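First comes the structure, then the notes that go with it.
Here the complex is missing one protein chain, while the rest keep their positions.
Each chain gets a letter, A and B, in the order it is written, and its residues are counted from 1.
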Amino acid sequence: MKTLPQNLILDVYQSRPKTTLRNIFIVTTIIILILWSLSVINYPGITESSIQISRNILKAFVNPSWDLIFSLEVDSIPFLMFETLGIAFLGTLLGSILSLPFAFLSSKNIVGKFAYLGTIVITIIRSFPFFLLALMFVRVSGPGPLTGVLTIGVLSIGMISKMYVEVIEDIDPGILQALDASGASLFQKIRFGIIPQLTANFISVMIYRFEINVKNATVLGIVGAGGIGFTLLTAMSAFRWQDAAAALWGIVVVVIFVEFFSTKIRKKLITGE
Amino acid sequence: MIIFEHVSKTYNNGVRALNDVSLKINQGEFVAIIGLSGAGKSTLIKLVNKMIELTEGTLIVNDKKVKDLKGKTLRNFRREIGMVFQSFNLINRTSVINNVLSARAADMGFFRTLLGLYSKEDKLKALESLHKVGILEKAFIRADQLSGGQQQRVALARTLSQNPSIILADEPVASLDPITANQIMKDFQKINSDENITILVNMHHVDLALKYAHRVIGINNGVIIYDGPSNKISEDLLKKIYGRELTDEDIMFKDN
Partner (left out) sequence: MKILCSKIINIINTLKTKSIQNRTLVLSDGTLVTKPKSYTLLYTLILLFIFLYFWNLIVSAFFQRFGFQFFISRIPNFFTILNLMVSDINFSYFERVIDPLIITIQISLLGTFIGTLLALPIAFLASQNLIKNSKIPIVIKFILSIIRTFPTLVYALIFSFIFGFGTFIGLLATIIFTFGIITKMMYEVIETVDLGPFVAIESTGANKFTSFRTSIIPQVSGRFYSIILYNFEINLRASAILGFVGAGGIGLILNDQMSLKEYGNVSMIVLSLLLVVIIVENISRYVRGKLT
């Protein structure tokens, strides 16, 4: 009866789920979208001047303005990087504090169905173009680092709240049940059941956001809110490539430092202390 | 045919896992390797398809010197040898049939592999392999939704679709319950007798080894203590292989 298994196998083969049509559809849609998007790009081509400028920029990278890098004056790179770090630090702190109410009010395990409203508010805040926010704050505190702090503070609410919500919704209710069973009061439950679970993760979120905010703070300067971005913009606009390169080197060094320590500390938070 | 000639394996950390091992396995034999954990069973099996390299001696498999194989010749060589693992090593998020088909990918060109385009012939062969191990009806189900025994069968079907001449199994039933373990061993037996494929299994359950394999090789500390028919092995010899009395852990069915 060798033919019986063969028929059986052929039957199973015919009844296989046929996903080819769906796959072709998806791939075609993507291809159409890509081709459509290509139409809007006008390639300016590589001109004489662009080669010249690229060469100048590359040369400047190898030989930046050393005097700006090694001085400690108000407009030197180290000072500006410290300022940028400060903007990121205070801004992240501000954002973390402001996010707390938003986060708690958007967590399903705290407010139930109303969490949806909170999420919408957070999405709106997140979608607010951040340099618009900067321009608005400039009307309050002028073009300077304080504006940067305020902008980053409000901007961070979006991302930090979202991450806080994830942490909050991740709370293990088992610990609360155990505390309940041992007769703990509401305050004790919050203090010993919820807060320990939250702090390590909240701090991890803050550090992660700080890392991103350092990069944001550099950009803010370009929009006029203090920090190294402003120097970068002015230097480039005046074709002072070596000053610009110095600024870029400053950014690279600081960001890599921050990233390195941030990853180390966050790993320790999750696995160690 | 598998021929070990004075083969030794010393790992980088100084451990001498195999010491002057010589043996010959003919096509179509069903051989079980038994011994304590760390005795060298796993090492012996992995040397056959060059998952690890020997340090001394000569190993000849299917008329090829394993030491000389590398790159393309090694890959072609491995096509003829199937391997079954203790942890099944299935691709969990895909269907059963995709798992079986993955064994045929080695033959396909770059673009077909990239796009995952298996031929109709490939798919039929895969279904046939699944049928031979008795789980044809699970062909399109996601692999991680199957039980342990069924997953190991998928792994078996995967090796079958290679049309191998040898199947190596490294503790294939260690993660399975006794009843399923027996079923899988029966599957090995069936494959061995139906298709004349050499089966080389290593396992730490003595009673299963003795029940299903024709020939048993007992290893202790990298040295072969016993190499002969499974029905001729004695209690004393078993003690020598394990270096101690057998415990409950070495037996699958406690009421024997």
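Going forward, contacts are C-beta pairs under 8 Å (C-beta built on N, C-alpha and C of every residue); 3 or more make two chains touch, one makes a residue touch a chain.
Note that the structure is predicted; figures quoted are calculated from it, not measured.
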item	value
Option from B:I33, B:M83 or B:I199 whose C-beta touches the chain left out	B:M83
Touch with the omitted chain, as defined above, among A:V12, A:I87, A:L179 or A:V205	A:I87
Residue of A:S15, A:T28, A:S50 or A:Q188 in touch with the missing chain, whole complex considered	A:S50
Residue among A:A103, A:L179, A:I222 or A:A246 touching the omitted chain	A:I222
Positions on subunit B where the hidden chain makes contact	49, 51, 74-79, 81-83, 85, 87-94, 98, 102-103, 105-106, 108, 110, 113-114, 116, 155, 158-159, 162
Subunit A, residues in touch with the chain not shown (by the definition above)	30, 33-34, 36-44, 50, 53-54, 57, 82-83, 85-87, 89-90, 93, 123-124, 126-132, 135-137, 139-142, 144-146, 149, 215-216, 218-219, 222-223, 232-233, 236, 239, 248, 251-252, 255-256, 259, 273
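Methods note: only the chains that are shown with their structure count from here on.
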item	value
For subunit A paired with subunit B, centre-to-centre distance based on mean C-alpha positions, whole Å	49
Residues of subunit A defined as touching subunit B within the complex	5, 8-10, 12-13, 16-17
Complex contact set, residues of subunit B against subunit A	97, 120, 123-124, 127-128, 131, 136-137, 139-140
